[in-house]
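For this depiction, one protein chain was excluded, whereas all remaining protein chains were kept in their positions.
Going by the order they are written in, the chains are A and B; count residues from 1 in each one.
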Amino acid sequence: MLAFILRRLAQSIAVLLAVGLVAFTLFHYVGDPINAMVGQDTSMQEREELRQRLGLNDPAPLQFARFVINSVQGKFGLSYRTSEPVGRMILERLPATLELAFCAAVFSLCFGVPMGVWTGLYPKHWTSRFLQAASLIGVSLPTFLIGILLIMVFAVILGVLPSFGRGNSVQIGWWSSGFFTFSGLKALILPSITLGLFQLTLIMRLVRSEMLEVMRTDYIKFARARGLSNRAVNFGHALKNTLVPVITIVGLQLGAIIAFSIVTETVFSWPGMGQLFVQSVQFADIPVMAAYLLLVAFFFVVINLVVDLLYYVVDPRLRSGMTTSAARGH
Amino acid sequence: MAFVDLVRRAADSDIWYSFKSSRIVVVATVVTLLTFAMAFLAPILAPHTPFDPATLNLSDALKPPVLTGEDGSDWTFPLGTDEQGRDVLSSIMYGTRLSLVVGIAATLFSMVLGIALGLVSGYVGGAVDAFIMRLADVQLTFPALLVALLIDGVVRGLISVQRHDEIALYVIIGAIGLSFWVQYARTVRGSVLVEKGKEYVQAARVIGLSPVLIMVRHVLPNVMGPVLVIATINIGLAVLTEATLSFLGVGLPSTQPSLGTLIRLGQEVLLSGTWWIVIFPGVTLAILVVAVNLMGDWLRDALNPKLR
Partner (left out) sequence: MTTGANAPLLEVRHLRVEFPTRRGTLVAVDDVSFDLAPGEVLGVVGESGAGKSLTGAAIIGLLEPPGRIAAGEIRLEGERIDNLPYEKMRRIRGAKIGAIFQDPLTSLNPLYGIGRQLIETIQTHLPLSASAARARAIELLKEVGIPGAETRIDHYPHQFSGGMRQRVVIALALCANPRLIVADEPTTALDVSIQAQIIALLKKLCREHRTAVMLVTHDMGVIAETADRVAVMYAGRLAEIGPVRDVVKNAAHPYTRGLMGSIPSIGERGHRLTQIEGSMPRLTEIPTGCAFNPRCPDMGERCTRERPELMAARITQAACWQYDAAGVGTKARRETVDA
């Protein structure tokens, strides 16, 4: 068990370093940091001094090491656009994105899993066919279109929910939360649904297809041949076997939610990290882009690690030392 | 004779049967073909040229669509106009055209890139292979949208804003193409590894035949099947990604708008009640992507040996 954890940790760090390398390359070689930071009439000599002071003439590996150390401490330099510390900008907007992502994830899981189980168990029922068709549309429609549609119906026509912004938020330490005010909660509804809808359809289809595959296995056939009740077969055996591979995908989707918040935040003018990232791309604000990249990579890596550990807990074959792919019969 | 034979075999095949018997897929294919036709024939079919500033007239601005029967609606602008007097219907036609061009070009680009890298990675092996695969792994940790955004941002950082607008089309195609190569590369590499171990490859090497020739002649045909399936599914994704990028404001600019750009411009005026500028392009995009996805879904099921 310990070997497994250590191995995964080492892998995670390797990925982070690789991403860090990309971020570093962006940071230092795309455009000229000095040009972006100083005015037009700064003399060449002053620029040279600045370059020296910032250590931009040092050998690349040294700069990279410095970059890594700084990143770990959350120091990402100054934004090209606003000249504020990038770290602080991101931190300000982090709670908004995380709360939104959390609500979207909860929404997609609470509806996606049961719907998937239902359509997997009773695939020929009319409700299943309807859900299948609806899910295909849900997967195809771009997130921003769904958001706009929801805004049209609930904000413009019905006028019951806000179409932009976060409402009022409450400050707890450095975290600003929208959970504790009525307007904050109202503002969360449409964006959460928008963000979570894609994941919901994905989860539903995944659970369904896993369920269908599990129902065709020999051990289900054998369970039936032993005369076990429908409940025992469907929920005792089939469900558990279905959910095990679903865990991985769901975990990965959580990472995707954080990344896709970009679009939803733009549609609803939600003051989160995603919106910040889009603005940084529009203005070629490299430090912000690099920092966002690293942060997202960090989230993904952490989530992957947690999912792998969960997998370990749930599947007894892994505890005996089989690798994941061997356990799945590959 | 051989051709007639082929057609007869195709008509008798499982795939054609499964195609015919699924009404939805037939409808989806027809819709897709119609949309393609509309898009590519836009210069001929469109009633106006909305992106030629010379033809615009501000007095035509903000006319509502004809079917609402409101004041100001006009059969020359059946779907209404935007705040600069541009005809929505024509904008949609040209916009769809751009969206499709980007989608197809980006898919082709990623396919070629992916196949090439997959072939190299699989055949050469060693450090090159390890490097390419590590790169693939790292890239796969991020959603394609993020990668495309990043690439676009980098390009913006490297060239001036004005030049960027001029070549925006190519930048977008490149960005989207670069974010989707991985799946092709992996599939192709897998096939190459399988073929590499086979005896005829070793025999050919002994004779001195060029390995590239072997790979292209033998591996490629085997692998085109799954590659085409991936490509079909990816076209829908590519179109979606382009629409999203344009919606976010980093895709095609408003001088050369795709459906995504039109939707963005439309949302800005939505709250004042001008709904037609956002809805019609939105509906068009939705129909297009749903139809392409339906086709891709069906194709994937039809070619999947496990489900037969």
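Throughout what follows, a contact is a pair of C-beta atoms (placed from the backbone, for glycine too) under 8 Å apart; a residue touches a chain by one contact, two chains touch by 3 or more.
Just so you know, these numbers come straight off a predicted model, no measurement behind them.
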Practice problem: Going by the touch rule at the top, give the shown chains the omitted chain contacts. | Solution: A
Quiz item: Of the residues listed, A:131, A:146 or A:223, which one is in contact with the missing chain?
Solution: A:223
Quiz prompt | Footprint left on chain A by the chain that the document does not show | solution = 217-219, 221-230, 232, 236-237, 240-241, 244, 314-317, 320, 322, 327
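Basically, only the chains that are shown with their structure count from here on.
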Quiz item: If you average the CA atoms of chain A and of chain B, how far apart do the two points sit, in angstrom?
Solution: 24
Quiz item: Hey, which residues of chain A end up touching chain B in the complex?
Solution: 15, 18-19, 22, 26, 30-31, 136-137, 139-145, 148-149, 151-152, 155-156, 163, 256, 259-260, 262-263, 266-267, 277-278, 280-284, 286, 289, 293, 296-297, 300-301
Quiz prompt | Footprint of chain A on chain B - complex, ascending | solution = 134, 137-138, 141-143, 145-146, 149-150, 152-154, 156-158, 236, 240, 243-244, 247-250, 263, 267, 270-271, 273, 275, 278-279, 282, 285-286, 289-290, 293-294, 297
